[in-house]
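Omission of a single protein chain aside, the complex is shown with its protein chains in their original locations.
For subunit A:
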Amino acid sequence: MIKAILIFNNHGKPRLSKFYEHYTEDTEQQIIRETFHLVSKRDENVCNFLEGGILIGGSDNKLIYRHYATLYFVFCVDSSESELGILDLIQVFVETLDKCFENVCELDLIFHVDKVHYILGEMVMGGMVLETNMNEIITQVDAQNKLEKSETFIFQSPRQDR
């Protein structure tokens, strides 16, 4: 089971945080900080697996991460997931983001956090891998976006106050 999915930049600012187990808000922030601390110390050419920190860790849990330009994608998983499989999953996730946002960069993730959540929701559900086929995911996400857009046209949104 995947316990948490975190995306943060090289300075530790969170760009996406999704937890599949309940933690209090303080603990969540601490986990993000601790994970950043552990992951940023790693060299470039070492392996992508880390034993977890104390908060989200425990002997069973591992951190599997990939570093792309300015962003770290970290999945915290327990021993029931295949480590190499999750590594591939991160790759599929990033490629999907690339397709959806057209040459995705960090700013896209910053300003469209909700969209990233929806894409992630098509891939991982309740801590388990749902769909790994990139085309299928993109089809579904596009259909949902169309549905949303069609609603804003049919129901004219009333004047929004400042």
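One rule holds in what follows: a contact is a pair of C-beta atoms (placed from the backbone, for glycine too) under 8 Å apart; a residue touches a chain by one contact, two chains touch by 3 or more; residues count from 1.
Quick note on the criterion: contacts and distances are computed from a predicted model.
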item: Candidate names "GPI transamidase component PIG-T", "AP-1 complex subunit gamma", "Large ribosomal subunit protein bL17m" or "Glutathione S-transferase omega"; UniProt protein name, chain not shown; value: "AP-1 complex subunit gamma"
item: Subunit A residues touching the omitted chain (full complex); value: 14, 16-18, 20, 22, 25, 28-29, 32, 43, 45-51, 82-85, 87-89, 92, 110-114, 117-118, 121, 125-133, 135-136, 140, 143-144, 147-148, 151-152, 155, 157-161
